[in-house]
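Okay, here's the structure, questions in a sec.
The complex is shown incomplete by one protein chain, all other protein chains being positioned as in the whole.
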Amino acid sequence: MTEHIDSAKTYVWVFAALIGLTVLTTAVSFVDLGNFSVVAALAIAVAKMLLVALFFMHVRRSTQLTRLVLVGALVWLGILLAMTLTDFATRGTGGMAGGVAESAGGLLH
Amino acid sequence: MERETYLNAGYGLKSWLLTRDHKRIGLLYLFTITLFFFIGGAFATLIRMELMTPQGGLVSSETYNKLFTMHGVAMIFFFLIPSIPATLGNFFLPMMIGARDLAFPRINLLSWYLLVVGGLFALFAMLAGGVDTGWTFYTPYSTTYSNSWVIATALGIFVAGFSSILTGLNFIVTVHRMRAPGMTWFRLPLFVWANYATALIQVLGTPVLAVTIVLVFCERVFHIGIFDPALGGDPVLFQHLFWFYSHPAVYIMVLPAMGVISELVSTFSRKPVFGYKIVAFSSMAIAVLGFLVWGHHLFVSTQSVYAGLVFSFLSYFVAIPSAIKVFNWTATLYKGSISFATPMLYAFGFIGLFTIGGLTGLFVASLGIDVHVTDTYFVVAHFHYIMVGGTIMAYLGGLHFWWPKMTGRMYPELWARLSALVIFLGFNLTFFPQFILGYLGMPRRYHVYPPEFQVLHVMSTAGASILAVGYLMPMVYLIWSLRYGKPAPANPWGATGLEWKTASPPPLHNFDETPVVEHEVYDYSAVVGEGI
Amino acid sequence: MAGHPQTETLALREQFNTEAQQKDAATLGMWIFLITEIMFFGGLFLAYTVYRRWYADTFAVASSSLNVYLGAANTVVLLCSSLTMVLAVRAAQLGKRRALVMFLILTLVLGGVFLGVKAYEWNQKFVEHHIPGPNFHFEGAAQQGPAQLFFSLYFAMTGLHALHMVIGAGLLLMLIVQAGRGRYTAAYMTPVDVVGLYWHFVDIIWIFLFPLLYLIDRHLGR
Partner (left out) sequence: MLFLVAVATFFTLGIFAAIFYFAIRYRRRSATELPVAQHGAMVLEIVWTVIPFALTMVMFGWGAEIFLRESHAPKDALQVFVVAKQWMWKLQHTEGKREINELHIPVGRAVRLTMTSEDVIHSFFVPAFRTKQDVVPGKYSTTWFKPTKAGKYHLFCAEYCGTRHSGMTGWIYVMEPQDYANWMRGGAPSESLADDGARLFKELACANCHKADNTGRCPSLAGVYGSTVKLTTGETVTADEAYIRESILQPNAKIVAGYPPAMPTFQGLVTEEGMLQLVEYIRSLGGKPAAGGAH
């Protein structure tokens, strides 16, 4: 198995992109984009993750299996979040168990 | 001169405690989980004795609560989860794919040590005064109100969780990278498929349990509020996190059992498993779908109605691959050459009990019925049918099946058949009445109960005493066989797996030559005439 | 016994047939370990998502009390360490021992800087009574409970991340010693490769923690 060795220049370019995105995401956070600011922050984070994974972690040149592992993990993370939110996002709608709104706080102390 | 085997390749404590041989580690696990099985069994005995009378005279309610908690913790985390994968899987998975060892032998040893350390934490908690939260550790009881050894127990489970993760990791890499030449994916025995699917669950699910335990720990020690309603936290979030692991954990326990049954049914009917690929894929389907259904533990927990509908709907999907397996096993028997050797008796027992356990699962998955039966003895009976009737039957079946290979000795067949029968009868007498109890409204985790439930409780206790005898019998005669059993041939059952191609007990590196696989899986024409 | 070496050499362990097989297994093993890490942090991300939805305003106010410039600077430090790490892997691939040692030391130093800044930030929280517990007090928020939830999640997430950094630093130290002894060659540098994967992964976790904790809704909080 021969390995492809990336040039140092590639890495430095990727690094520069990562720094650029960091500056961008910090700057954007000061601008009021409404709900879109969450989307922007997460989209930039995903872009940075892809850069690190594809170049620094060599997913770009890795086997199909490694990619499957990575995608699988993200899908499972999605299951954890999405399926739990089927509960949390729909409380307070459609009936009595839902009458249990997310009333916060209590009187324990 | 004696042949060199993995058993006589080294003597002394050090050769065992520092071994990297997957076979020896498998035996270390066997020893450890047997210990925990009998500890958990002792708690169960006390529980059943206590429940003979409705007014609860034998132990105090505080003690009773600790008993069922520690029964659950010992049995689930330190017996059932490591049971088949870490003993039989550890021993036979590398052999079945024709490898010399797992991919990471040192990590394999580490995971045994982690189980032991976790077990010691749990034992410490038990001896120091016990823990009374239920094995489910529901907040805020576990984080704020319980005055028992929650942290020590939780730490034990946390550490044991990493043992489970590392075993899963090792299995996945081993199956991917260590197969012998010619051992294609569709020549893998179904036991390997099942353990592979299990390993996926271990790797994907257990970390969520780990982080949940970290949060419970922080909540209890620092009062950080994540699950505390007083600070705006939600106790139901804990239940989501907990069951995200703990429902798939049921499949960690039962999938390897299904793998064992596939081997047994095929070997003792001398036929390939009917619908091999379907059975293999159904294991994978269970591993995936098993992650989508955890909310069915939360139907009455104030989860939203919509989420209840979604989780109930998906729960029925996971029933299908299980049903497919049962149908395929039954079809395998058709026109087979069926032997009634002990492992096959256990396999019959498994199929019967698993069928009942699985079908009652349809009851609890149904929203309308679950409201009535959840948190009652119906649920208790249901999961004991799956875990005890299913997993332990398969575990014992597999242990008998592979015992000659592991030890080089045959067990006494007559005693073994008798024990299989006793266990089957004792099990049904113990747990079938509990379905009725639950339907009548007997809540679980009750120390005292209304007198009208007593008759069924006494039946259950009577069954449990028979069951206890049934479990002690193999313990005795298997140990007896180590010294007095007949020497076992390489392939006593006429089975087809690679593990039977090598001597009993196997040599240190499993095979004298790396095997090359030329036959399809379960090709009995290649082994005709072998076996006794 | 044919088919495998009788004694283990450093490079090839007895259960493997070829070095390629061994390297593949180690890499796959590390990737699968990283899956478990994703799921581990996933539980925290879930708790964060749930409570942020419930207490969006309080979270915004609490988030704004964090020092965004320190957070951004630390992100840059960590990205630098990822660069030096990947250059270390490259040096190992090329068999350049001195460059390998140098880049590993640089990575370690940058990791140390990150942890130092983190420790400074935590100390600030301590001074400001933003540590969850009985003495918690956050002036900016009407709801003390949810404000405490934010800081609980902040400490849980950054704390576990820092723990991973410490473990990573330990691994780097081990690599530096071994590399100094000339243990790694262009043909055998799997440990460097695998630790590299781990280090980049810890970087990725921070790439998400930074916006989630420091940035989202910053404009609302002022």
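Per-chain numbering from 1; labels A, B and C assigned in written order.
One rule holds for everything that comes next: a residue touches a chain if its C-beta (ideal position, glycine included) is under 8 Å from a C-beta of that chain, and two chains touch if they have at least 3 such contacts.
Keep in mind that what you see is a predicted model, and the values were worked out from it rather than measured.
Enquirer: Given the contact definition stated above, which residue among B:Phe327, B:Trp415 or B:Trp480 touches the chain not shown here?
Expert: Answering carefully, the residue with contact to the hidden chain is B:Phe327.
Enquirer: With respect to the chain omitted from the figure, which of B:Ser111, B:Ser246 or B:Thr376 is a touching residue?
Expert: B:Thr376
Enquirer: Which one, B:Arg24, B:Arg48, B:His447 or B:Lys501, makes contact with the chain that was left out?
Expert: Touching the chain that is not displayed is residue B:His447.
Enquirer: Touch as defined at the start, partner being the missing chain; which of B:Gly10, B:Pro272 or B:Pro507 qualifies?
Expert: In the complete complex, the chain left out is touched by residue B:Pro272.
Enquirer: Mind pulling the chain C residues that touch the left-out chain?
Expert: 142-143
Enquirer: What is the set of chain B residues that contact the non-displayed chain in the whole complex?
Expert: Those residues of chain B that touch the unshown chain are 56, 61-62, 65, 132, 134, 136, 138, 140-141, 144-146, 229-230, 232, 234-236, 269-272, 274-278, 299-302, 305, 308-309, 312-313, 316, 319-320, 323-324, 326-328, 330-331, 333-340, 348, 351-352, 355-356, 359-360, 362-363, 365-372, 374-376, 440-441, 443-450, 522-525, 528-529, 531-532.
Convention: only the chains that are shown with their structure count from here on.
Enquirer: Any idea whether A-B or B-C has more C-beta pairs in contact?
Expert: Pair with more contacting C-beta pairs, A-B versus B-C: B-C.
Enquirer: Compute the distance, rounded to whole Å, between the mean C-alpha positions of chain B and chain C.
Expert: Centre separation, chain B to chain C: 35 Å.
Enquirer: If I count partner chains per residue in chain A, which residues reach a count of at least 2?
Expert: Answer for chain A, listing residues that touch two or more other chains: 65, 73, 76, 80, 84, 88, 102, 104-105.
Enquirer: Identify all positions of chain B at which a residue touches two or more other chains, and write them in rising order.
Expert: In chain B, 176, 204, 208, 230-232, 234, 237, 240 touch at least two other chains.
Enquirer: Inside the complex, what are the residues of chain C that reach chain B?
Expert: 1-4, 13-17, 21, 24-25, 28-29, 32-33, 35-44, 46-47, 50-51, 54-55, 132-134, 143-146, 148-149, 152-153, 155-156, 160
Enquirer: Enumerate the contact residues on chain B facing chain C in the complex.
Expert: 99-105, 107, 165, 169-170, 172-173, 176-178, 203-208, 210-212, 214-215, 218, 222-226, 230-234, 237, 240-241, 509, 512-514
Enquirer: Show which residues of chain A lie in contact with chain C when the two form their complex.
Expert: Per the touch definition, chain A meets chain C at residues 1, 3, 5-6, 8, 11-12, 15, 18-19, 22-23, 25-26, 28-33, 37-38, 41-42, 44-45, 48-49, 52-53, 55-57, 63, 65-66, 69-70, 72-74, 76-77, 80-81, 84-85, 88-89, 102, 104-105.
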